[in-house]
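To keep things clear, I will list the structure first and then write my remarks on it.
Complex shown without one protein chain; remaining protein chains in place.
And then chain A:
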Amino acid sequence: MSDKVEFSLAELMIVAASEAWRGDGEVLASGIGVIPRLGASLAKLTHGPGLLMTDSECFLVEDPIPLGPRGDFVPKYSGSMNFERVFECVWGGQRHAMIGPTQIDRYGQTNLSVIGDYKKPKAAILGVRGLPGNSINHINSFIVPSHSKRVFVEGEVDMVSGVGYNPARWEPGMRQDFMAIRHIVTDLCVMDFEGPEHAIRVRSLHPGVSFDEVQEKTGFPLLKAPNLGETPHPTAAQLTLIRRLDPHDLRAAQLKGNPPGMRAAA
């Protein structure tokens, strides 16, 4: 580990996010939000050159587009990926999206609709959006910028918008085998669904974070991956790419206080 390289927690999460797409080959990598988009872009520029990516609007690009105002950079397009095409891609299963749901439960079910009672909610959010269709058709990963019991709820999420591995929700004859949830990248750790019957495991802990702290901030019991270790630090080469992809440093505004990747000793 090159502890001499300084990096922010957001940069550590970008590198962790990029790992979610490892081995995916030629699928549409949709990173929704700054950290996931930078993660997908980094993946494409390093271990996943086959990934497809858009300009975050409706055109395909082979060179990931830097975020924000572009200066002299002129995108070169390789094709079209308007919304209608995205749905066709989704339904064909050729996509891996990373999104930030408002709530996630132990089954990987997600909520983007409302908090509280459905009819008279405490908070209306966006609506289910594409979560039902995305979750049942292709690989998904999640980003959680503030790991807490408000996100990782006890029981089920308030409104199941995206499907998960909850047997009670699936009826005989429904195809569950097209769905897969890969990683959850939070500000504390990386988790996966590789426990028994897709139980959530902590896969790696960010520097200075303990398993107990993660468990304390999660509304359901977690497992430890057998090889649980520290989340890999960004390399100097990865940081150079991240800076090129995010010239306006939008990543610095993604986590409250833009904390360093190496947590100061408590």
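Going forward, a contact is a pair of C-beta atoms (placed from the backbone, for glycine too) under 8 Å apart; a residue touches a chain by one contact, two chains touch by 3 or more; residues count from 1.
Methods note: contacts and distances are computed from a predicted model.
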Listed names "2-oxoglutarate ferredoxin oxidoreductase subunit alpha", "CoA-transferase", "Spermidine/putrescine import ATP-binding protein PotA" or "Energy-coupling factor transport system permease protein", with the criterion being the UniProt name of the chain not displayed: "CoA-transferase"
Selected from A:L28, A:L52, A:M98 or A:V160 as touching the chain missing from the view: A:V160
Option from A:S8, A:S41 or A:S113 whose C-beta touches the chain left out: A:S113
Chain not shown: contacting residue from A:A40, A:I104, A:I125 or A:V153: A:I125
Absent-chain interface as seen on chain A, which is shown: 55-59, 65, 67-70, 80, 82-84, 87, 90-91, 109, 113-114, 118-133, 135-137, 159-163, 166, 169-176, 178
